[in-house]
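With one protein chain held back, the other chains of the complex are shown just where they sit.
Per-chain residue numbering starts at 1, and chain names A, B, C and D are given in the order in which the chains are listed.
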Amino acid sequence: MFWQQVVNAIWLGAVYSLFALGYTLIFGVLGILNLAHPSLYMWGAFIGLVCVTTLHLPIWLALPVAMLGSGILGILLDRIAFKPLRARHAPHLATLISSIGASIVLVNIAQGIFGAEVSRFPFDIFPVHVFNFGGVSVTLLQLTILGISLVIMVALRWLIMGTRQGQAMRAVAYNTVTAARLGIPVDQIIMQTFFIAGALAGAAGVLLGLAFNSISPFMGGPMNLKGLTVIVLGGLGNIEGAVIGGFILAFSEVMSVAYLSSDLRDAVSFVLLLIILLVRPNGLLGHSSTKRA
Amino acid sequence: MKKTSLTVFVLLMLISILVTACGGATTPAPTAEPVGEAPAATEAPAAATEAPAVAASNLPAEITLAAVHDLSGATALYGTAIQKGIDLAAKQINEQKFLGEGITLKIIYEDAAGDPKQAIAAYEKLIANPDVAVILGPTLSNEAKSADPLAQEAGMPVIASSNTASGITEIGDFIFRTSLPESAVIPNTIKVTKAALGLTKVAVMYGNDDAFTQSGYDVFKAALEAEGIEILTEETFAKGDTDFSAQLTKIQSLAPDAIVVSALAEEAANIMVQARTLGIPETIRFIGGNGFNSPKLAEIAGTAAEGAISGAAWNVASTVPASATFVEAFNAEYGANPDQFATQAYTAAWVAALAIKNADSVDHAAIRDALTQITDFESPLGMFSFDANRDPIHEPVVLAVTNGAFDVFKP
Amino acid sequence: MNVFSEFWATYSSVVQFALINMLLGISIYFTLYTGLLSLANAGFMGIGAYVSAVLTIHAGTPLPVSLLAGALSAALIGWLLGLPVLRLREIYLAIATLGFGEIVRITAVNFDKFSGLNLLGGAQGLSGIPKLTTPGALLFVLIILSIFLVQFHKSRAGRALAAIRRDESVAATMGIDVYQYKMLAFVLGAFVAGLAGGFSAHLTRFVGPTDFSFNAAVNILAFAVLGGTLHWSGAMVGAAILTVLPEALRFMKEYRGVVNGVIMVLVIIYLPHGLINPKWFQRVFSKRRAQ
Amino acid sequence: MLKVSNLCVNYGAIEAVRDLSFEVKAGQVVAIIGANGAGKSTTLNTIGGLISPASGKIELEGRDISGLRSDQIARLGLAQVPEGREVLATLTVEENLRLGAYIRNDHQAIEADLQSMFERFPILKTRRKQHAGLMSGGEQQMMVVARALMARPKLLTLDEPSMGLAPLIVNQIFEIITEIRAQGVTLLLVEQNARKALQVADYAYVLERGQLAYAAPAAELRDDPKIVAAYLGE
Partner (left out) sequence: MNMLALKRVTRHFGGLAAVNEISFEAESGQVTGLIGPNGAGKTTLLNLISGLDQPTSGEIHFLSQPIHKLPPHKINQLGIARTYQNIRLFAEMTVLDNIIVGMHTQGKASLLDAALMLPGYRAEEKRLREQALQLTQRLGLEKFKDTPADALSYGDQRRVEIARALATHPKFLLLDEPAAGMNDAETARLGELILSLAKEGLTVLVIEHDMPFIAQVCDHVVALNFGEVIARGTMDEIKANPLVVAAYLGEEESANA
């Protein structure tokens, strides 16, 4: 059982990390806790679903289309809910509330269009194949998603650390004034960041929709709190931190079910959240608070 | 500046107090005498051929039923199914002139959005409306526990069609329901499956933060203990969870005869898919309650749902004669099969109409008395009666998923 | 009078919910006034609701005793929570308090199972609470609190909180013990939220664990955002409007939620200080004086 | 190159710069000197697009830039070395330098410039993979100057490059300024270190309380007692 639980945890950890990447990216660059991120995730899943069911696209095409769609939604979100606040240097509270309001709107529009029911991708969209390694089972779908998640994580890291665009994003994250002095179009970089974060959320939406067969307007809610825990664990705004945080949360959840009691699963994650906040508010990998002074 | 706003505030409060005083004085007290008649209630509502026996009616030309259901929010799923059932019943009642020549039934809907507070507000509004004869609803047991006491105090009959938790009809003698409580369904399911599958040890999984699934678990646990079946482990999950593999891996290692699940269909479907993926063999069946009983189960789980057993009040595969007529009518109206929620709501609307007709009055107390008298009403659910606790009596069914759809369980 | 009594018969519960929400508005006002972004108030409300309901049901205590016990329990837990979390700033405090709300919910769900008692009813919640809340009692408490708030603003403590919100470190160099005063605001907020929880339990006759989750926390925050935190009446006005709004928007059916969200975004963008902005009053009055 | 006419800048009710006019000719080094609070940094930040002027006109190569954003102005050939250095502390030294060339697209030339910066500032080469925030003040100042040069600017503004630095480092910084000048870059320099500034400058403006007090060739001001007075009183 132990090794199967380890596999379960690795798989779940990849899922959590994938979801948390865009969440933490927005915080890292803009210092915004974007509570509408889970709604972009949900929209990504629905766009993917529409691509497959209505437009009859194959899943490998639906994924990039959904990423594009939720990326554009991310940009819209910024233009409508955040940009006006940024322009007047509104406090954290204001952006937080604006993101909550935007999230309510996004969920309710989705409900109006798609209904409250749970939907799933068609059965034949992805071949069902179970690998069995000495009593430990993994599906092809799980391996594929794990693979795509890893590729996305590596690509994001490369983008942030290794490209001119990434350097510009980090410059904007550190100090918008300095970035602007260097000729970096700050507003455009922020837009790109929202696009990337939205696209990441969309990818997570499609892949998790594929994995868990439960696409609904409310699918973002439970992921929201888990995602928050993950990004706090890793340090708000820290890309590697989000990945590590995802695995820590997944392992603590899975192992608490396996060896304690499943009643304690959620309690474990929130107690973990509180402890990290109190002991290391900047997360396990976070830099000191001077970063965003 | 502060002074003015304070003045305004005090003024507002004074007005409110005034309003309070008036309200207190004019609370309507039920005064009408119960009508002492006991008609034999054996009409078959779906059988349109039977001519209603029209006598001189005391009923008004328009009779209003109010329905408080979740038409928005996460539980709108159920509310909208219920709405379809009620609308179909009202349409049939009016087409058949069931209440008499020139007497029409009107339904007004109020949305409770899954929020007990909104249910209370809706009830209050409806109780204040003198036209409302009966309230149908609310959708959730939580809403019922908050709002039904208002109706009880005001002497307003309530017929619920989706509350399955315990303690609903205990609120008072004006509260009825057409939804078979889990306690009337699950023990039968366990008994039947034990006999058929020879269960000795099972694992239990349930959603522990949801009133419906937790209440189902309570009943399962009692039923399993009553039948002497060992519970190997009790695993929980939370509303909205999508990954159950940790719990299932643990269950797998314990090798149960079956897995008893108290969950809603969407969660149950994912549990089944993940269990089969982990290699839990199909010989280990899933047993569930009302929550399983939805077309969504097989729709989402596909072949993983095959063999899943569900105890239920009703299913589209039901062999009850009135059921077939109803399913046909429903299909003609909406182009899809009804689910259990629609059927129980359909029955509730018909039962209300029947009671009004039998009482020959829209007086609340008279309707209530007539409701208590309803016995062996031929409904899609089966021969329907209310017991002394105003809970429904009819034969529950045990179903199993066969070739992608629920059918009557054949051992 | 007839119109009034009809109105009252139809909407008395809405009015009472509005009054309870006004209490919640006051509770979050205390923290926001001090510059604390706390989302714990829904959790405190839950504590107040459960404690008062259990006392009423099992000990048969009269409403004032149950309410006070609920509010004091909330305040005590608030104090314990505040000890560590009030050292956190801004967004971190918000996340920690959000986590607290979830812990309250999880505790309510699991309490009976782990304690072996039959007190809170787990996920099915606690029902059969007698309806003891009256509009009179609610008004009484609101009036007392309003008077308290007016006095509070003129007091040494009120000035200290205002100073902390504007500039924490300057306040500290004025000799104000910032941590203790934050704690005062936090505990006061917890107390009032606990009180609101008690009233709510004895009005809806039901307490369930899901009533105090993330959504509830967000709703309470929305009261303050809409009404504004520059004046103590702001959150109360916001609470009243947002309670009545869903009733007024019934005609919108399934798009009610969209309107709610849109209002939140619009208010935060175009009315950053909420509806109640003392500066407007000042302007109106100075104009009058000028005339 | 740069022409400022009748510039006024306000912070709320406070007039930080009043009716200021001056000019920087191509190839020149122009110094703006004056006591603390005289409006020197405000003037530079307004030219750099970070503050909107209340009135007046700023022209770069004849083009009015007073309404433009900072990044747009940077693209027109203005590079800034801001007061307090403004290193991007969480980025490495090399990344800081590369971002200096953000507005350029000639990749090969950028690589070449990067190498020449490493040659000119060997310390930056040894620290190229380090976070910029970990360097000493003097090293940071070198890096920020190098970063600005990576843009191959037409006009370079330096805001108090000697601030908080030890004398030896200050000397190095001014040597670099002289070198830059020799390469034909036009420079606008704001300095507290008046002697140093006047030594490298062709022309100087002295600000007092937001207004122009004197304007003269730097050589004339170099030994003027007015300058001593402007800083040390009397």
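In this section, a contact is a pair of C-beta atoms (placed from the backbone, for glycine too) under 8 Å apart; a residue touches a chain by one contact, two chains touch by 3 or more.
Every value quoted in this text rests on a predicted model; they were computed, and no experiment measured them.
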Shown chains touched by the chain that is not drawn here: C, D
Decide which residue listed in C:A9, C:I91, C:A171 or C:V207 touches the omitted chain of the complex. C:A171
Missing-chain contacts mapped onto chain C: 147-148, 151-152, 154-160, 162-163, 166-167, 169-178, 184
Absent chain, residues of chain D that touch it: 12-14, 35-37, 83-84, 89, 133-137, 140, 160, 163-167, 170-171, 192-197, 199, 227-228, 231-234
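Here is the rule we use: only the chains that are shown with their structure count from here on.
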Measuring from CA centroids, which chain ends up nearest the centre of the complete protein set? A
Counting only Cα atoms for the centres, state how far chain C is from chain D in Å. 53
Take the average of all CA coordinates in chain B, do the same for chain D, and state the distance between these two points in whole angstrom. 76
Distance between the centres, which are taken as Cα means, of chain C and chain A, whole angstrom: 31
Residues in chain B with touches to at least two other chains are numbered 72-73, 76, 208
Expected list for chain A, residues touching two or more other chains, is 111, 221, 263, 266
What are all the chain pairs that meet the touch criterion? A-B, A-C, A-D, B-C
Residue ranges of chain C touching chain A (in the complex, touch as defined): 32, 37, 84-85, 87-88, 90-92, 94-96, 98-100, 102-103, 106-107, 110, 113-114, 214, 218, 221-222, 225, 254-258, 260-265, 268-269, 272
Touching residues on chain A, where the partner in the complex is chain D: 164, 167-168, 170-171, 173-175, 177-186, 287, 290-291
Complex interface listing, chain C residues touching chain B: 1, 4-15, 17, 105-106, 109-110, 113, 122-125, 127-128, 131, 134-136, 139, 142-143, 146, 150, 203-206, 208-211, 231, 233, 246-247, 250, 253-254, 256-257, 276, 278, 281-282, 285
